[in-house]
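What you see is the complex with one protein chain gone and the rest in place.
When the chains are written out, they are named A and B in that same order, and each has its own residue count from 1.
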Amino acid sequence: MTGIVGYGTKIPRYRIKVEEIAKVWGADAPTYKRGLNLNEKSVPAPDEDCATLSVNAALNALKRAEIDPADIGAVYVGSESHPYAVKPTGTIVSEAIGACPYVHTADLEFACKAGTEGMFIALNLVKSGAVPYALAIGADTSQGAPGDALEYSAAAGAAAFIMGKDNLIAELKDTHCFMTDTPDFWRREYKHYPEHGGRFTGAPAYFKHVTGAVDAILGKTNMKPDDFKYVIFHQPNGKFPVLVAKKLGFTEQQYLPGLLSPTLGNTYSGSSPMGFAATLDIAKPGDLILLISYGSGAGSDAFIFETTEKIDEVRNRAPKLRTQLDEHKIYIEYGTYAKFRKKILLPN
Amino acid sequence: MRKLAIIGIGLIKWGELWEKSIRQIAAEAISKCLEDAGTDRIDAMTIGNMSGGLFNGQEHLSSLIPDHLGRKNIPAMRIESACASGGMAVRTACLEVASGFSDYAIAVGVEKMTDISGNEATYALATAADQDYEAFHGVTFPGLYAMMAKAHMDRYGTTRDQLSSVVIKNHYNGSLNPNAQFPFKITSDQVLKSPMVSDPLRLLDCSPITDGAAAVLITTLEEAKKLKKQPVFISGIGHASDSIALSSRKDILKLEAVELSTDKALKMAGKSIRDIDFAEVHDCFSIAEIMILEALGVVAPGEGGKASSDGLTGLNGNFPVNPSGGLKSKGHPVGATGVAQICEAVTQLRGEAGERQLKNIRTGLTQNMGGSAGSSVVHILEVI
Partner (left out) sequence: MQVPRYWREIPKRYRLEAAQCKKCLNISFPEKFSCPECGSRDFKTIKLSGKGKISTHTIIRIAPEGFNDQVPYGMGIIEMDEGPRIMAQITDCDPEKLKTGDRMIYQFRRIREDGSTGVIMYAYKFVPDVGI
C-alpha cells in the first residue's frame, strides 16, 4: 500500500477583499463577486514567500505524520513563484525540516499543477521502494498584473503531503494524467507578471483537461461520480470548479468541502492540494476522494484516495485548513497590499 | 605601578560638523588638550574609535591621526570597544604611563558619524550588538534599550515621567554647557510629543548622532606637578565585560559589566560609592541612566526611576549625574564619549565648569559602556 502519512497547510493571515481591488481600478466588484464567485483572497506578509509557506506547511505535515524527518528520502516543491530563478526552494525546505543531507530534492513548475506533480512523483517513488518517505508540496505566492482579472484571484498558500507505505491516513487507489500543449497562460523569463488567453483559458484549456482527466480515471477504474464521497478540482476562481463539477455530475456535498477559492483565491500550485487537505480535515475513515488538478500549458493530474481509520487520530495534531482560512484574518487595504507585494516603485 | 594624573583636556564643540573630517576634529581636540596642559610632549597615543571603517570608510587611525597632527612618528593605536572605545582608550593610556612604558600618553576619542545616512548609521551602531543573533534579526540599539525599559517598567513600575525626568535634567545641564550639541532645555511635554522610536522609547529618550572628538593627556603624578594646570589624580580604574547578546543574560535588568567595573575601580581607589561626589555616566538612553544608578550602587535595584524624578541626580541633588548634559544633550560621538566624560570630571574638579559647576566636590566617577552594556569601564578621579 502507498499513500499519505501526514499533511499540513499554511495560509498567510492577511486578506484583501475584491471590493478593495476593484475600487482602485474602477472595476465593478459585483462582476467579480458574482461572476467569478470570489470575495477575498489571501496575501502573503512581506516576510513570506513560497519557501516559508512550504516549510511551515511541511512542519504541520510532520506534526501529523510523527516520523523522523531524516527518513524523508525525497522533497519536491511545486510552484510558479520560487523565490530564486536559479537555486532550489527544495534545499531550503529540506534543511529547515531536518531532512538533509540524504535526500533527493527538486523544484517543479507547471503553472497551477506543480503541486500535484510533486505528489505524483512522491507517491510513485515510495511505491517503487526507492525511498521510505517522500514529501510533496504545492506552494505559491502568485502575482497577477495590477488591474488584470488575475489580480482578484492570485493568492498565497501551501499544502504539504508526506507519502509512505505504513500507517497511512489515506491510501492511493489510482492516478491518471491528461496532457496537451495548450498555451492558455504563461510567464516569459525575466517577466514579473504572467499573461493569459482570456476566455481561451476556459473551454479549450481548463474544462477540456479537467474533464479529460476525470473521464480517463473513471474509465480506467470503472467508477462513476457518485462512488466518491468528495471531489476536489483546481480552483482558479470560484466559478470554474463549480461549473465543471456540475457538468461531470458531482454534487455540492461532494465539492463544497474542498472549494476554498471564494475566500482564499487561487493559490496556484497550492490550490487543489489545499482543497484536498481541507477535505482530509473532515473526511471519515473509508471515504473515497477524487482529486483533479489543472495547470496551464496544459494538463491535469487525477488521483483517487481512500481514507483510513488513522485519519481521525492524526488530524488534530496540526491546525486545520478551515481554521487557518477563517480565523485570525487581518484585512488590508490596497496600499498595504501594494507595498507587501512590492508593486510600488522604490528608488533602488 | 606609578601614580597617574590628568594634566590636560581638550574638547571641541560637538554637533553635525559637515565641513570637518575625522582627522581634523581629532587633531583639534589633541591640540586643545596640549594647549591646556602647557606641553607638546606625547610619548604614546591611544585612539578611541568605534567604527571609522563603517562611518568613514577609514581604518588605520593610528597612522592617520598622528600624520594629520604633524607628529607622524608618535606610537599610536586604536582601541575599540563599541561605545566604550573612548573610556577604554583612556584606560589604555593609563596602562602606558602606570607601567613606565611612556611618561606622557594622550588618549583621544573621535567619531565622525554624519558622513553616512541615518539608516546606515543605525546599521553601523547595531554592529555593537551580536551580529548573528541580534542585528541579523533587525533589532536596533533603541530597540535593545526599549526592551530593558519595558522590563524595568513591568518589574519595578518605572514610569514614563521618571524616564522623562532623566531627559529633562540632562538637557537642563547641557543648556549650561557651551560644547553641547543640543544646549537647550526641554519639557516633559516635548518628550511626550517626540516620535516613538522603539516603544516605550521616544526620540527624546535617545542620545543623538554626533560628530565629535575629545582628548586627555595623562602622565605621572610626579611629572604633573611640574606643569601649569592643577593635576587631577586617577585613583581607580575598573573594567569588565558581559555577554554581548541581551537575550543571553539571565536578568536583562542587571548590568553586570557596570557593577563589576564599578566595584573594581572603587576597590582600587579604596573608596565606597558613598565617597563619590558626582558622576558622568553613559546615558545613551534615558533608561540607561536609571539602570546605571542602580548598577553603581547609588540606589537599590528598581529605585533608579524614582531617584531620578525625586531630584537625586540634579546639579543640586545629593548625587549629581551628568553635569555636562550627558550623552543626551552633549551628544554621543560614540568613540569620543568616554574621553569627554573624563574631560567633564576634570573640568568640575578643577572648578572650571562655569554655570554648571558643582559645589564641594573632591571625587568624581566616570562610567562608559559599549553596546547593551557588554563592556563597561569606570574611572575615579580626585583633586589632590
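Just so we're on the same page, a contact is a pair of C-beta atoms (placed from the backbone, for glycine too) under 8 Å apart; a residue touches a chain by one contact, two chains touch by 3 or more.
Just so it is clear, the structure is predicted and the values come from calculations on it, not from any experiment.
A.B. asks: Taking the entire complex into account, which one of B:Leu4, B:Val197 or B:Val232 touches the absent chain?
C.D. replies: Considering all chains, including the one not shown, the answer is B:Val197.
A.B. asks: Which of these touches the unseen chain: B:Pro66, B:Gly86, B:Pro142 or B:Gly370?
C.D. replies: Result: among the candidates, B:Pro142 touches the missing chain.
A.B. asks: On chain A, where is the contact patch with the chain that was removed from view?
C.D. replies: Output for chain A: 11, 13, 45-49, 51-52, 55-56, 59, 83-84, 92, 95-98, 319, 323-324, 327-328, 330, 339, 348.
A.B. asks: Hey, which chain B residues sit against the chain that's not shown?
C.D. replies: Contacting residues on chain B, toward the hidden partner: 118-120, 122-123, 126, 130-140, 142-143, 146-148, 150-151, 154, 195-201, 243, 245-248, 252.
Keep this in mind: only the chains that are shown with their structure count from here on.
A.B. asks: Between chain A and chain B, what is the gap in Å from one C-alpha centre to the other?
C.D. replies: Each chain reduced to its C-alpha mean, chain A and chain B end up 58 Å apart.
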